[in-house]
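Sharing a structure below in structure tokens format, with a few things to ask.
With one protein chain held back, the other chains of the complex are shown just where they sit.
This part shows chain A:
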């Protein structure tokens, strides 16, 4: 395939907010994840689990997109506000 500058940058960074145990395990309150066009919530979790194997210690992790619980097949865009939601324990 000929070199084409248009395709050089296929990814854009997505900032993911971390709370509770996920923040403690990763050691920071946000992480930047390279986002491939069309990437879904499930792809994000695959990436994060590879990057931070300690996340496997958490019982379950949901993902919120723009302050709503998202499904694994929800497509992400760089402007979304994305957060990991470990098991909640309010009250």
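Here is the rule we go by: a contact is a pair of C-beta atoms (placed from the backbone, for glycine too) under 8 Å apart; a residue touches a chain by one contact, two chains touch by 3 or more; residues count from 1.
Rule of thumb we're sticking to: contacts and distances are computed from a predicted model.
Engineer: Which name from "Phosphonate metabolism protein PhnG", "Molybdopterin synthase catalytic subunit", "3-isopropylmalate dehydratase large subunit" or "Carbon-phosphorus lyase complex subunit PhnI" does UniProt give the chain that's left off?
Structural biologist: The record names the chain that does not appear here as "Molybdopterin synthase catalytic subunit".
Engineer: Where does chain A touch the missing chain, residue by residue?
Structural biologist: 17, 19-21, 24, 57-59, 64, 67-68, 83, 85-91
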